[in-house]
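Every protein chain except one is present and positioned as in the full complex.
Think of it as A and B in the order they're written, each chain with its own count starting at 1.
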Amino acid sequence: MKVLTRKALEALLAARVEEWELIAPVEIDGKSYFHALNSGSRLGEVTDASAAPLLTVNPVKEFFFPRRQELYVQGPEGITSLDSEPQRPRLLLFARPCDARGLGVLDRVFLGEVPDASYAARREATTIVGLHCLEPDSRCFCSAVGGGPFGTEGMDMALTPLDESRFAAEALTEKGEALLAALGAAAGKAGGAPGLPDAGEAERRLVESLRAKAEAAVSRDLEIPSPEALAARFESDYWIEASRSCLACGVCSYLCPTCHCFDIVDEGYLRLRCWDTCSADTFTRTAAGENHHKHKHTRYRQRVFHKFGWFKENYGTVSCVGCGRCTRHCPVKIDIAEVVNGVGASHG
Amino acid sequence: MNRPEQKEKRLKIIGFLCNWCSYAGADLAGVSRLQYPAEIRIIRVPCSGRINPLLVLKCFQEGADGVLVSGCHPGDCHYQEGNLYARRRMLLLRSLLGYFGIDERRFHMSWVSASEGRKWAEVVSRLVADVRAADAESRSGQGVSAW
Partner (left out) sequence: MVASGGSPGGRGPGGSPGAGTRAQEALRTSAAGLLAEGKVEAVIGYGLSPAGDVVPRFVRRSQDAAGLLWNDRCTYNLVGYLTDRDLLAGLAGPEGAAGADTAQSPRFAVTVKGCDLKSLVVLLAESQVRREALTVIGLPCGGVVDQEGRLLGKCVACPEEVRNLRTEPGESPANGPPAGEPAAARRLVDLVMGDPVPGDRIAASAPLQAEPFQDVAEIEGMPRAGRRAFWDAHFSRCLRCYACRNVCPLCYCKECVFDQHNPRWVSPAPGIPSNRAFHLIRAYHLAGRCVDCGECERACPVGIPLRLINRKVAQVVKESFGFEAGTSPEARAPIVDFASGDPEEFIE
């Protein structure tokens, strides 16, 4: 564990601003989003961890699995592949543990048996610097789904804010080590001794106490139903009740770090991939007009079964990282944790 | 020797013309050998009231540089009042285009009767001039496309 100053972090980012693409939480019109910065003008703002929001509106998936991805154009000479530009090195700054863990879930799909080349290229080119959560709120339930406010899964480097100007920094992968070395060099150039100082006893104890406090703050529990319990509730009217107020929009899916359904769309001779949502009534509509999910409650049921049942059976983990974005931004505040917890309790 | 003027971009301008007045007026212009810009591509419809604003927007999305809707003068509509509906709809459409920063010069509406061959030629010329002006302005600006 090293101690990293904000100054050193800023210095490195400023030095690499041409070479690297920097993605960090920025504020736009009062809301916070992960955004690609195209200049160094907001570096001071973005490296201020104390100002970093608990959670951005958008998850980080769009930087690996774009909302709109142009695949190829068909022309007189044949097919011209798009999206094959070599990927610039990227730094994703201040991903929360749930954000980073979400990428791990997506990896199971996009880097599985048939890897998605563009996803793989983006993953390879990106160093993920995570930020531990000191103050989870009442909607967080990361701990209930295998994560935690001080989790490190999916991160190349993990930062814990110690105070306004310092972080405890831990490299977790080769990329993380390389970044640590670069930060050490930047610290040297910024006027301090080269290399980052090791964390002392005081810092380590501080990190531990911050961790304990944060973990205690994640109080929401989630009782993930067993496959048998889920199967028993498949035909239940519970799903009608649970989804009654649902608007069948795409907010929960599109803001979810792990949702990954997509559509293929042709715009003239351009073929592209874009996000899709099982909430939409057109999700399973076929060309002939047949739609076996024309009722909202079967779509909502499918959402829960996929994330907490079938995905777990297929990939070994639930497709949920407990960030709570779905509930936070649902226009009618449907709470997926409440729905899942109610599965066991529902009758008939 | 350097040729200063570049080959002008071939404009795509779509004109929705009502069958009974404007299309006949355009036809008269042709028969009278009146010159008007060839960039306009005409789509004949029964009435200007048939024009769904979605059609105009589809044109812009597909790369049209300009769109024209032309119908009978109020009171002369073959279907009595189709053009009166069109008048309201296109006014609203034009306002919205402008509100979003789309150059309103790209969208024109006209009343051209079956006997107004000369007016037709003028309408098209004005539209093409406006579209070229809009193009020049957007090129010199941030290079934004029409839509």
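By definition in this document, contacts are C-beta pairs under 8 Å (C-beta built on N, C-alpha and C of every residue); 3 or more make two chains touch, one makes a residue touch a chain.
From a predicted model like this one, the values you see are computed outputs, not experimental measurements.
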| item | value |
| --- | --- |
| Touch partners, limited to displayed chains, of the chain removed from view | A, B |
| Residue among A:68, A:88 or A:205 touching the omitted chain | A:68 |
| Sites on chain A contacted by the missing partner chain, in the whole complex | 28-31, 33, 54, 57-58, 67-68, 137-139, 240, 244-245, 247-251, 253-255, 263, 265, 267, 272, 274-275, 277, 280-282, 287, 295-296, 327, 329, 331-335, 337-338 |
| Contact set of chain B toward the excluded chain (per top definition) | 53-54, 57-58, 60-61, 74, 81, 84-85, 87-103, 108-111, 123, 126, 141-142, 144-145, 147 |
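The working rule: only the chains that are shown with their structure count from here on.
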| item | value |
| --- | --- |
| Where chain A and chain B are represented by their mean Cα positions, the distance between them in whole Å | 47 |
